[in-house]
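Encoded as structure tokens, here's the structure I'll be asking about.
The complex is shown incomplete by one protein chain, all other protein chains being positioned as in the whole.
Take a look at chain A:
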Amino acid sequence: MNDVLDVALRLLVVFVVFLVLPLVVGQTEHKVMAHMQGRLGPMYAGGFHGWAQLVADGVKFAQKEDVVPEGADRRIFQLAPAVALLPYLLVVLAIPVGPGEGAVGQAVDAGIFFALAVMGVGVLGSLMAGWASANKFSLLGGLRTAAQLLAYELPMLLAAASVAMAAGTVSLTGIADAFEWWWLPWQIVGALVFFVAGLAELQRPPFDMPVADSEIIFGAYTEYTGLRFALFLLAEYAGIVVLCGLTTVLFLGGWHGPWGADGLGWVWTLLKTAVLAFVVIWLRVTYPRLREDQLQKLSWTLLVPLALAQIALTGIVKVVIS
């Protein structure tokens, strides 16, 4: 009975986190973008600085008609948002926020592989949406999504492999436990590669060629309306939370901080994740969109060699110090 209660409680907490954190990131994006562009952003919904804007957006989306185009492949079109969103829920389950068994939804032995594998499945949702919409813009978006995923999956995996080599384990909790402060300069290249490749996998600006709204009208999501479109948006913000959480745990030491190690470690994890999420938003406001050939070039000629060099460096240092 106690076990069942424990599992239920964990699932509930993970589910609440999964619903709340992406909305917080979304609201932060509204406000941060606005202030960086000399505007105020949403100010009315909810009263205080428009805090309830995304809740209002959600209500609006829920009220809209759910349209399936006549020429579309009905079942796949309707299934795609779930395929895009659910993998991130599963990854959130495996990301530890503090040391020990108590601070993770479900400790996974091969945590890194679990996270990266399941995140890769999420992209299938965009591909399904792009093909099933029976729309040229959607098909273009799907194509670009696939090309981008194929290019950026490799450097991301290599960077993660580097830090797994450094820690001597592939468990997320184990990696963050093994973290020392000097890992930061040692693994900084891997961290940058991982973060950039992750941004590209999430199709966030400046890597938003697949959804380029001013060019191919949101790509794979062109035909989506109402709640299903909202689910795709939610998947994007959940992806930001997952990417920032993973980068924190893998490269920034998770719950390790200068002080407050006992009991307050989860605050450090959340703080680092929040700073990274801010950087994601910052990059969106700062950089113009990369062209498709620039995207491919960046991955194959810069990120992959850098990740390989990082693995070599990790191996050398590991052999020297052991």
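Keep this in mind: a contact is a pair of C-beta atoms (placed from the backbone, for glycine too) under 8 Å apart; a residue touches a chain by one contact, two chains touch by 3 or more; residues count from 1.
Note that in this section contacts and distances are computed from a predicted model.
Select, from "ATP phosphoribosyltransferase", "ABC-2 type transport system ATP-binding protein", "VWFA domain-containing protein" or "NADH-quinone oxidoreductase subunit J", the UniProt-recorded name of the complex's unshown chain.
Listed in its UniProt record, the absent chain's protein name reads "NADH-quinone oxidoreductase subunit J".
So one chain is hidden, and I want to know which residue out of A:86, A:143, A:227 or A:313 touches that hidden chain in the complete assembly.
Of these options, the touching residue for the absent chain is A:143.
Taking the full complex into account, find the residue in A:18, A:61, A:88 or A:114 that is in contact with the omitted chain.
A:114
Would you mind spotting which of A:96, A:130 or A:155 touches the chain that isn't drawn?
A:130
Of A:54, A:85, A:170 or A:199, which residue touches the hidden chain?
A:170
Could you pull out which residues of chain A are in touch with the chain that's been left out?
7, 71-73, 76, 106, 108-110, 113-114, 116-118, 120-121, 123-124, 127-128, 130-132, 134, 139-140, 142-143, 146-147, 149-150, 153, 157, 169-171, 292
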